[in-house]
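Got a structure for you, written out below as structure tokens; questions coming shortly.
With one protein chain removed, the remaining protein chains of the complex are shown where they sit.
And now, chain A:
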Amino acid sequence: MFSRWNWVACGFYLVLSICSPDVSGGLVQSCGHIIPESPVLALGSNFTALCILNESCLDFGNIYASQIIWKIKNRLVPKEQYREINRTVSSVTFNDTSSLDTPLTCNILADGQIEQNIYGITVTVGLAPEKPKNLSCIVHQQSRFTYAMTCTWNPGRHTFLDTQFRLRYRWPEQIFPDCIPKDVNNSCTIDDSQFFVNTEIWVEATNALGKAESDPLVVDPIDIVKPLPPQNVSITSALLPTVLQLCWENWISDAVMTLKFNIRYRIVGDTNWMEVPPEDTASPRTSFSIQGLRPYTEYVFSIRCMKEDGAGYWSDWSEEKTGITTEDQPSKGPPIWRIIDTSQLPACWTVHLIWKALKPYEANGVILQYELTVRDKSSLSSPVKKYNVTSTNHTLQLQEGTYEVTLIARNSVGPSPPSVLLIPASNSKAPVKNLRTLPKHDKLWVGWTAPNNYVLKYVIEWCLMSSSSDCIIEWQIALGDVQGIDLKGIKPFKCYLITVYPLYADGQGSGQSVKAYLKQDRPSKGPTVQTKKVGKAEAVLTWNHLTVEEQNGFIRNYTILYKTIDGNETVVTVDPSKTEYTLSSLTSDTLYTVRMMASTDNGSRTGPDFTFTTQKFGKGEIEAIVVPVCLAFLLIVLLGVLFCFNKRDLIKKHIWPIVPDPSKSNIAQWSPQVPAKHNISSKEQMYPEGSFTDVSVVEIEADDKKSFSEQDLKPFDLLKKEKSTSEGHSSGIGGSSCMSSPRQSVSDSDEGETTQNTSSTVQYSTVVLNGYRDQTPVQVFSRSESTQPLLDSEERSEDHAGGVDSTPQRQQYFRQNGGQDETNTDRPCFERTKQITHANEGDLVGFVQLQISGQSSQPLGLGMEKNTQEAAVSNVLQTCTEGQTVRPETVEENPLSVDEMPKSYLPQTVRQGGYMPQ
């Protein structure tokens, strides 16, 4: 029982003692403490801590050193690092303090299980300061009398501890207050440094783990001064145009420090500084005259200083001041060139003289005017012309010739040396050779090989080529001993035309030109291609050249790319000089897509697509088909026409059968008393009944004949002249022995009329009359074998009786004779010829000759002679006989000769008194 209460009391006491930090003054007392208290440890060193238990706790709480456990933060320290020194002291050892952390606590396990904290310490781990290194000092002049010395050093490694740096300095017998840096650990500034005494300067670094000092720096601060730059710098012009005087004030009196200087200057706008030789300004001074400057040029000056012996530092450069030199005469004449326009008149030049304004360093002032002198060298008597010009160009109208142009630029001080340009009548001298270009960054180098002769200088012209505007010429003059220059201001991707002229002492060489690009790019657009002509298997493509603005470089080639819709693309490369190309081996009636690509050295650009369809038929194919078809058609038509022509009678017969008009038959006028039985008999004898196969029979009423008056017949007679065909029809009743057609009978009847004085005979149709003038009509008439001479003899007797009136009578009774008179003219003859043409072509000549033979006493246009008429008639008869196709057998059956025919015809009988027609 006692024992139990004892343990409870002990535990309570232990808790109280642990919770009480103050042993002496508090209600409770700590049971132990750790030595050392809050140590600062060097990183990497070993460390041993002791936990010492109070004796009072030992007896009351039964706690001993063997129960102590050590912890770093909440991490238990391995017991291997513990050591029980005695029953109240336990130590822990750390070989490397880098493993330490804070807090380090000493704890006990009360009753073997309850962990109670006895004490804890804060452990700080860090490094001792390193020795500061690289101490250096500089004295900055802050005003005329104040100098601040700033020293810097390398503080060394980080110590992880609060480390104090202080800059210390002293004289041998005087120690100054330390300079303690603010916010930094590597520099400090001493405001009142004193010169001319060697001052020992060093840096001291201190922290909880130690102190370190830098090596001392012994220096007279005057030797490390960086003075203020000279002030109040001013520039005044000297008498000479190449000199300016620079004045300034120094911040430091010579008593303190003598100075040397640096003076630099540059032209306004230029970035490059020039410097006065240092040896010229190595002594104390407050002014300096800068020589060798350009006249009428604005300069910027700046100056700095340092201790004369070179100890210390250069001051900053002073503020920049500008000054301008005075004017001087122009140092050279303006470069001059000309452009000659000969387009107006061949012998008259428009000379544009152009020159460049002198550069500022050449003009040496403001150019007031240019004095231009033109002398005609080809005519010594010509006066020298002088012009005062304020611009940089002048245009003259000169006759073609050789001129010497002199140009002088003048400023307020004086004139420039003259520039002379010789304008020869012709540029006949040798040109430069091997003109070439080469891009160099942003410049274009133009090179050439000099001619063999000595060249005074070269003129290089160049201009930006444009398709929309004229080439604006820029130019530059190069000395004669150079063979290449750099052209500036050349734009990339632009085409320039560069021309080089060599200028000789006695003339000028012809210009050599070259096109060049500073930089090439691919064309800005591709060519637009289209078809000029599309065939079955070929297409002629055409395109326009890209404009010079679009080219962006030299077009090396064109590439034509074409394909069908589903086919592979075909590529063709074309020479860049061409604007047309023929695609061949195309598929007919196929849609093609074609586009064109222009290529420079730096790339290509493709133009828009163009589609076309090849034709289905090639050139001439349609013609080859159509023309033969047409020709065949025409041939067929022609053959048809010929056939129809040949068969016209047959066709005519079938289509338009000949219907004789009885009203026009002259036979109706015949006398009904014509018995001619004997004729009939004789005719029957001569022509058996069976031989008449084609006889037209016209029945004419005797009363009808009464209506035929002479007046009625007259117009008929006139009409017969024009329409002998119809007359023929009417007169051809009954046909003929020669031809069965009525027309043939007409011919026969005419023939009968015209051959009344000949022995030829014509068969007349036999007319069957019903009656005439109350006469008993003859019922049947066979074909009449009478001939015209019978009628003629009757008429002749009437003519003898009637005199002049015989003609109307004849027309009345025998109308076919109406054309008798007219047969003496040519016209009826041709009319007949027309009629004959309806017959067989082969009969034509025969009929004509027949007519001639019937008109033996009449002159004929055919030119036939009388002595040949009989022979002709015989021929005609023969021909006629031969040409009869209808009834050839008739002639064959009566192969009578011309001499025999009269014997077999009635008219011969009538002559002998046998036949009397009415």
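By definition in this document, a contact is a pair of C-beta atoms (placed from the backbone, for glycine too) under 8 Å apart; a residue touches a chain by one contact, two chains touch by 3 or more; residues count from 1.
We take it that contacts and distances are computed from a predicted model.
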Match the chain absent from this complex view to the correct UniProt protein name in "Tubulin delta chain", "hydroxymethylglutaryl-CoA lyase", "Presenilin" or "Ciliary neurotrophic factor".
-> "Ciliary neurotrophic factor"
Residue among A:174, A:544 or A:663 touching the omitted chain | A:174
Quick one: which of A:220, A:376 or A:521 touches the chain that's been left out?
-> A:220
If the hidden chain were put back, which of A:192, A:279 or A:566 would touch it?
-> A:192
Write the list of chain A residues that the hidden chain touches.
-> 145-146, 171-174, 192, 194-197, 220, 222, 253, 255-257
